[in-house]
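One protein chain is absent from this view; the other protein chains keep their places.
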Amino acid sequence: MRVESIRLLIETKAVRNRILQQVYRRIHYGDTVFWLITLVFALVVVGMIGAILFVTLYGSAMAREQFGWGFLTNPRWYHEQDGVPIYGAWPAVYGTLASSTIAVLLAGPIGIGSGVFLAELCPPWLRMPLSVLIELLAAIPSVIFGLWGVLVLAPLFERHIAIPVSRTIGTTVPLLEGPVSKGGVMIAGMVLALMILPTIAAITRDVVAVVPNSQRELLFSLGATRWQVIWLAVLPYAFAGVIGGVMLGLGRALGETMAAVMLIGNRTTVSLSLFASGTTSAALIATQLPNREDALHESALIYLALILFAITFTVNALARLLVWRIAASTR
Amino acid sequence: MVSVVSVMNGEQPAKQPAAAPVGHARGHSLTVRNLVPFYGKRQAVRPVNLDIPPCQITAIIGPSGCGKSTMLRCLNRMHEMVAQARVEGTVWLDHEDIYAAGVDPRLVRRKIGMVFQHPAVLHTRSIYENVAIGPRMSGITRRRELDDLVEHSLHQAALWHEVQDRLKHPARMLSGGQQQRLSIARTLAIAPDVILFDEPCAALDPIATSKIEELLVALRSDYTLVIVTHNLQQAVRISDRTAVFMIDRDAKDYIGSLVEVNDTAEVFSNPQDPRTQDYISGRVG
Partner (left out) sequence: MISSVKASAPRNYRQTTTINLTMQTLLVVATLLAVAPLLWITGYVLVVGGSALKLSFLTKDYEAPELATEGEVIEGFPGVEHQGFERDERDGPNLDFVARGGVLHGIVGTMIITGLALIIVVPIGLMAGVFLAEYPDTWVTVVVRFACDVLTGAPSIVVGVVAYVLLVRHLGFSALAGSLALTFLMVPTITRTTEEMLKLVPMTIRDAATALGSPLWYATFTVVLPAALPGIVTGVMLAFARGAGETAPLILTAFGNHTLSFDVFGPMHALPLIVYRFTDSPFPSEHTYAWGGAFVLTMIVLGANILVRVVTAYTQVKGR
């Protein structure tokens, strides 16, 4: 009897152990599966970059074979040579670079200045509302900037700035010469500047705010003025981050479509004057791809998209490197 | 001269006349009269009256949170840099009220230098630039003059021999003790009359601490020094006079007050105030 019961006990124990083991294995198994699922979705994100690269490389194959690197420097978007159509990206690339440069030259100092103001000088009661305002403005869709630029700013700019300037300074400086056309590189750059201003201001405010107070206090204790503290202690400390913010803004300006499409005039010629129409890579793609004429035209536009992606990627990567560096050095 | 400012619980001391104090032949004195720092509406310390004699080391001791550092920062008008902070009462540097209307706090801070608790150097600048920045800000641009000033100040701070061959290196590479002596050199470079030390050794190891202490004793002959410290032994070792701040346990507002000022030897051997006695014997704190 006793032996029986002991055997029974052992058996039930064994059975229970087996079940428990199975349960544990299933739980463990469940975790592995879960890890795999999340991994797959995470890789989908990486796959999206892959898709962008694949599509732009594959789609631009024809144009790349036909035009090679010369595509980048060819100063005419489209011309025919002996009946063969030839495309060139320089007008678009020039417009992209020129309008973005104007944007950064305008938005850089103003954005940095307002970021520093928010972090260093702003009275506390005003800091919160101003910060929220600037962050909300960063969320306004670019097409609305374009709308306002076309219907409000551009007519004012043309009448009160562009035409008078082109008639006075413009007669000696070719960069500002007339005739003033309806849209232009300058006005597009100005609207781009407004679009990237909140980005630059917000990042500057953030990187300046994390400068340790010891840096400020030790200069104050030497009898420094507030500006000396900002100039000699705060800005050098936050330098990499501020530049990173400006470059993120630059990246945004380079890749921005709507402000350019609506304001730059969309003419595929390069002219020196900033008051003349031009185009940008993004604008050219947006206006021509939906009405593509043939496979080569499409391929050239996708080639342009590839170039644009490469440019913005480089700028953004540099910006992030800078921001990372400051994050690492302050840690 | 024994000046004990004893403040009874909750009772405001009788206001002393804020007359210009008598000057001293050598060195510079600080005279604090009815000084009350505020953070917004919150009073940080009960009114303080304190005489800081020239060319001596005055130690300010007391438990955490009793307002020692706040009081110290009032002495060179650094307290008001904190948002919403303000000060009532006066501080005299020799014959001059540094809180008088029309006195620029910047100039006060050049006369009354300050060294902070955490060794603070300008992160982005070299050792040389860290010392030269004060003179540079006051318009000295000639290389020769700057070089001399930097060398002299580093000598004074007993740091020259350790850094003379790497003046161009980033200052943040120095050890904590060296950074603290660099801070002292930076303060000396603007030739102040008084130097305030806010727990200068709190973040340092014993060896670095003893170097700083030696340095303070050496500087005493030329400068008026005020040092806030948690370390009672440190106060005994280096200071000539000691001021004791305490929080009244019975009062519910947790506002610190100055309970005793005397020669250091007196304070530690024969404390007049029972609270001081409790504190230095380790019963409170």
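All chains are identified by letter, namely A and B, in their written order; residue positions are counted from 1 within each chain.
As a working rule, a residue touches a chain if its C-beta (ideal position, glycine included) is under 8 Å from a C-beta of that chain, and two chains touch if they have at least 3 such contacts.
A quick note: this is a predicted structure, and the numbers were derived from the prediction, not measured.
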Identified contact with the non-displayed chain, of B:V32, B:V48 or B:L93: B:L93
Query: Looking at B:R46, B:K111 or B:R181, which makes contact with the chain not pictured?
result: B:K111
- line: Of the candidates A:A103, A:V116 or A:I264, the residue in contact with the absent chain is A:V116
Message: Tell me which of A:M186, A:I302 or A:L322 is the one touching the absent chain.
response: A:I302
- prompt: Residues on chain B that touch the omitted chain in the whole complex?
  reply: 20, 93-96, 98, 103-104, 107-108, 110-111, 137-139
Message: Tell me which stretches of chain A touch the chain missing from the display.
response: 27-28, 30-31, 33-35, 37-46, 48-49, 51-52, 55-56, 58-59, 109-114, 116-118, 120-122, 130, 132-137, 139-148, 150-152, 194, 197-198, 201, 225-228, 230-231, 248, 251-252, 254-258, 261-262, 281-282, 285-286, 289-290, 301-302, 305, 308-309, 312-313, 315-317, 320
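The criterion applied here is as follows: only the chains that are shown with their structure count from here on.
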- request: Let me have the rounded angstrom distance from the C-alpha centre of chain A over to the C-alpha centre of chain B, please.
  value: 49
- request: Enumerate the contact residues on chain B facing chain A in the complex.
  value: 76, 78, 81, 83-84, 106-110, 113-114, 116, 118, 120-125, 133-134, 137-138, 183, 186-187, 190
- prompt: Where on chain A does chain B make contact in their complex?
  reply: 124, 214-215, 217-225, 228, 232-233, 236-237, 239
